[in-house]
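Dumping the structure here so I can ask a few things about it.
The other protein chains are all here in position, but one chain of the complex has been omitted.
Coming up: chain A.
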Amino acid sequence: MRLYAVCVYLFLYIPIGVIALFSFNAGRHASQLQGFSTKWYGKALSNPFVMDALETSLIVAFTSALCASVFGTMAAVALQGIKGPIRAAFDLLIYVAVMIPGIVIGIATLIGLVTVFDQLNPLIAAIWPNGFTPPKLRMGMGSLIAAHTMFLMALVVIIVRARLAGMDRALTEASSDLYATPMATFRQVTLPIISPAILAGFLLSFTFSFDDFIIAFFVAGSETTLPIYVFSSIRRGVTPEINAIGTMVLVVSLLMLITAQLLLQRGGKKQNDSR
């Protein structure tokens, strides 16, 4: 049994280890090690295509994580006040949203948006004043951010809900007992207490969006995110440069995940201590 477990872990992590190892390869072939070098990192970071894709990925990840955190928190707080079958239905839908494979979200969003755009574009053109070129809705950065926000929101709702559920209801009652309006209570009591969860949700969302390939592949239009760039370059063969990009993405993602985990743990502990 133990041997089996070791094999599973080796199978999972050896390829990742190999990528990290070969990213420091001095030679240009991915199959044989020829000494240590960081030149591929330099090369990757000076490649304008890589930097463009990185910029797109960062903008998309930051914006969609921010939107997901704001809307997800709002949804979580609102759901906290609802009881009964409506809440059960929403809970179910949220878990379903997290479980749905990326490819389904990708295709569905693509078809949905293209259909809507096809309906809207003639309308916009019709009401637009003569002499100006009407704007045309198309797949791109906007649709990418929208699609990511949608599926990340479910994630934020789940994280923030867990924190809200663990919060002593007497705290908000105490606040209103001390003359704070519902808005003031939210600002002064609820928000500070759930903020570690919101921040953790933001970091996780950022990571998920930054790493996402499948959904981005369908809805990015002409935009190229880093995972899409990596995918398209692999078709020309795996170079140490790709390994270097992969390793950097891996390190950044891991750091964010660890930070998120620490935030959730520390936040929870502090609250329990004060009981």
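In this section, contacts are C-beta pairs under 8 Å (C-beta built on N, C-alpha and C of every residue); 3 or more make two chains touch, one makes a residue touch a chain; residues count from 1.
The definition used in the following text is that contacts and distances are computed from a predicted model.
Colleague: What is the protein name, per UniProt, of the chain that does not appear here: "Ribulose bisphosphate carboxylase small subunit", "Spermidine/putrescine import ATP-binding protein PotA", "tRNA-specific 2-thiouridylase MnmA" or "SRPBCC domain-containing protein"?
Modeller: "Spermidine/putrescine import ATP-binding protein PotA"
Colleague: Kindly state which of the options A:L178, A:I234 or A:L255 is in contact with the chain not pictured.
Modeller: Residue touching the chain left out of view: A:L178.
Colleague: For the chain left off this view, which of A:C67, A:I94 or A:V189 is in contact with it?
Modeller: Only one listed residue reaches the unshown chain, and that is A:V189.
Colleague: Which residue numbers on chain A touch the omitted chain?
Modeller: Residues of chain A in touch with the missing chain: 168, 170-171, 173-182, 184-185, 188-189, 192-193, 270-271, 273-275.
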